[in-house]
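Here the complex is missing one protein chain, while the rest keep their positions.
Labels A and B are assigned to the chains in the order they are written; within every chain, residues are numbered from 1.
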Amino acid sequence: MPLPPLDIEKIKKEVIDSQLWRSVFRGGVWKDTPRDRAGHIIGNVWLHLHPVKVRPRALKWAYTWGMGGISFALYLLLTLTGVALMFYYRPTIGLAYQDIKDLEFAVTLGMFLRNAHRWAAQAMVVAVIAHMVRVFLTGAYKKPREFNWGIGVLLLTLTLFLSFTGYLLPWDQLAIWAVTVGTNMAGATPVLGNEGPLGSLVGMRINNDVRFTLLGGTMVGENTLLRFYVMHCVAVPLVVGILLILHFWRIRKDSFSAAPYEANEEKVDVWPHLVKREYIGAAGTTLFIMIWSILQNAPLEAIANPNVTTNPSKAPWYFVGLQELLVYFDPWIAGVVMPGLIIVGLIAIPYIDTNPKGIGSYAWKERPFANTLFMLGVVMWFALIYIGYALRGPNYAWYWPWESWFMVKPAPPPTWSVFGPKPDGAYSMLLGIPLMGAITAAWMLLPKLIQKELDGKKTMGAFLGLVALVGAGGMAMGKMGATEVAFLLFFLGASFYYGFVLPQRHIRTLDWPRYSVTMVLVISTMSVLLKMCARLTFNIKYVLTIPSISMNF
Amino acid sequence: MSYRKAFIVSNALMLGAFIWAFVKDFRAEWRPYQAKYYQMAGDALDKQAAAEKDAKKAADLRVEAKKMRRSPMEIKQIIAGDLGRFDRCVTCHVGMDEYTNPSLKNDFTENPYKSHPKVDSALVKAHSFTKFGCTSCHSGQGLATQVDPAHGWVKHWEKPMLKGVTIQGSCVKCHDNFETLKGAEVAAQGKKLFNKHGCQGCHAINGWGGVVSVELGDIADKPFERIAGYNFKKVRIDGKELPDQHHNSHWNIQNWIRAHLVNDPADVTPNDPFAHYNTEPIPPSGMPDFTKEITREEADAIVAYLSGQTKEERIPHRFHVSAPPAKEPALSGAAHGKYVYTKYGCQGCHGIDAKEGRRRFNAAGDGQKEYDEKMPEAEQLAQMNLGAEPTLPKLVGTYTHDELIHKIEAGVPATDAKKWSPKGPMPMVYMPAWKGKISKKELSDLATWLQSLAVKDDSGF
Partner (left out) sequence: MNRKLILMLAAALFGSAFAAPVHAAEMSEKEKALSNPYPNDFGPETLPDAVIKAYPANVQAGYKKLISNKGGCAQCHSAARPLNSRFVEPEGGMDEKKQEASLAALKKAQPELFADGAVWQIETKIWSRYVKRMMNKPGCGIAKPDGKAIYEFLAYDALRRKTGANAAAWAAHRKGLIDQLKTKNPKRYDELKEAKDL
């Protein structure tokens, strides 16, 4: 006997109009009208942060790269996988490693879960940096969005800190020594660290300084593991959540896209146009992480052994650039001052950049100084990461990628310092301090004091010519080889161009406060290049050393 | 592609990826082994049922066979709580699981299906699986459920499964009386050889022995981080290089110890005697070449003995089997002196029966050419390798009895050595001061015995 025909629409309507359905979903039967589309956004707590309509220019992938959304999607993925991992992981040194092994061998989908968490974490660090680069290049930090950019920088720092605290939790050799390298930098903090300049004068010891607070002890151990676990799973995610709410609120309040208004602009509905893109972005991200997690396993070395230091011991990849800086600078500079300047410098960018051009678009030609120097910083950051990660082997000696780390390398040549008290420095400290001060002051002031805009090509030509001359003289005297002259040309040329010519040409018209802040940041960046040059060319360890207060430059 | 299509495709792909992950996880390495075991065991029971005359017993057996075939697939483990072991070996080696195979015996001949050998023997009966687990004797990575990781034949697991006679090293961990223990004969032989060839003259074990070289009481725990890959690459076992890289099953501590006995240690650890890579010259390993004295089997016995020298295991006291120290033989005079010579490991540097002094790198030695700065490095190396410890029969005749005792008590510091190459490294090996370590009576008898070996003096004055 044939069944009576089913009226799907009628059934649907009855279900949707029922009390049960209506109590949960208030919308009623969906008709694809502007009213219903708006209602979807306004009426849903998760979606109502979005506006109802948005400018189509703000939706383009080529404009936004989707990196902000992808970062957030990864954050959610990490929270989900993180909570699942918390069912299996116990943060004590007797059990942590064993629990990771259990995840790998005994828990269904345990390895997949662990991989997803680890790879999503790495991807999130890359995504937030990419997001920052995109926001910079589209000028979306300029007035009135300065504060949100600052929030973003804080979120970047917290993302790195989350990754760093999570790095310790497997409690294997990779974890304990990477965290040891990273936290030893804290001991070098000026004033607050027991090994930093002026620290001992204020009564900082190894068991009461800022590093001790971070570790909960004098070494990475039991207390550190528990502390990092709590920070990783509870404290920092809470702070990140709060800041994310603020970050999204500001984006909404600042009309969502930085592109300036055009008359007669036709906006489109957020539902579906923005929401569908967000979904695809999140789906693509999830798919990427899933496939990566199926194909590659997260590393796990031998169980952490505080008595056996791995050689080499490296910080996690996103900090290994700073570790590479340790070759050229003392820990208080490489580990505290430089990262501090980077963070403060990034936050300061919206306040020192007065160029009104290039908000909401990729304005390469209209923002030569901003784009060039920012991208220089980004390139240097990743170049240092690459060097520290791939080109440094046992004893932190230089190993080309094709060289086996089993190869024995000769000891590095002896180093010397330029200015300092005898016998540490070749020349007197009393000469060095005023000289370095004068050079820094001159460098700070000259670009602004030279009123006429320098011809970039001619100036660079003259400078490089002079360096080449000095180099040739050095080679003739047998004091330098071709490699050293090449280093000189490269590093000095770059420092002069980015540190002197570009500021002179582009920011000499800035007011003194902004100009000074910018020049401090520029000179600090160039100091990295110059110090690398000094070490590679002349084996200089410190340009100025003041051992009595542990201050070495 | 439209967004609608992308929506459907991405969702399908995510679902597909999840299924892929699940399937990959489901197809664990251990499953086919366990499944096959159940089939094999079921077949065996059916065969038994067919041969059974009694109808009721046959029916029971067939029911058992059915149950066996339908056994759940699960990760099985033995938790030896006292020893902190969670051994999942029985997930594949089901024949050794007492829940699936209560008799712990079966007729299968291959691993992983066969039951544990010799379950009726006193040795296995004394070490119940529930109390000891598997890895406390066999070593390996008990937590793992894949083949190579479980056997410890992977990078970053530094205690791989012990093969062959080396397993007797595990007896040494708990049994102080292993020298008289049935089942630990190879380890006992290893200890005898260790003493016979004078190893304890330079290497102390738990404080007993010389201090010239490393203490070996925890050698089985030596972390690989402290063994240069550069040196491991020079090891040749049975004439072959040890494969490294991803599958590190051969780069283990057993082979590292073995390398010191079947290779010339100066070849394995050549260091930097000409200061190419360091500011000062660093001599190669000071350990003499034992390859002519010790056969490959003997080397394996010593490796077995030393594999039990571990401190990492927190073995609870009740697992420990203590033994009274071996009694010294009742000897006197020169015979006692000969015993003392072996007891303290003098033959490690001065040779078995004091016949000939062993190698002492860059010290003065017989047959050396005169040092010439312009000599090529390979030749210099050969000359430095001719340096030797004194050959006692030649020397002992030139001492009075008391002078000899004094000399042994005082020792000879490393800085006293005359270097063949002044630019070369300081010889590493030296004679420790034995004052307070060898008793006066022992010293006296030792001197007596040594002087009995003195060669005839034909110098004419």
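Simple rule for what comes next: contacts are C-beta pairs under 8 Å (C-beta built on N, C-alpha and C of every residue); 3 or more make two chains touch, one makes a residue touch a chain.
All of these numbers come straight from a predicted model, not from anything done at the bench.
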Q | From B:N11, B:S332, B:T400 or B:S439, residue that would touch the chain that is not displayed | A | B:T400
Q: Check each of A:P312, A:P421 or A:G474 against the chain that is not shown and name the one that touches it.
A: A:G474
Q. Considering the whole complex, which of B:A388, B:I408 or B:L450 touches the chain not shown?
A. B:A388
Q) Tell me, which residues in chain B touch the chain that this view leaves out? A) 279, 357, 360, 363-366, 368, 370, 386-391, 394-395, 397-400, 403, 406, 409-410, 413, 415-416, 418, 420, 422-423, 457-461
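Basically, only the chains that are shown with their structure count from here on.
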**Q.** Mean-CA-position distance for chain B and chain A (Å)
**A.** 47
Q. Across the complex, what residues on chain A touch chain B?
A. 98, 101-102, 104-106, 108-109, 111-112, 172-173, 272, 276-277, 279-280, 283-284, 286-287, 290-291, 293-294, 300-302, 305, 308-311, 405-411
Q | Of chain B, residues touching chain A in the complex | A | 3, 6-7, 10-11, 13-14, 17-18, 20-22, 24-26, 75, 86, 88, 141, 143-146, 149, 156-158, 223-226, 228-230, 233, 272, 276-279
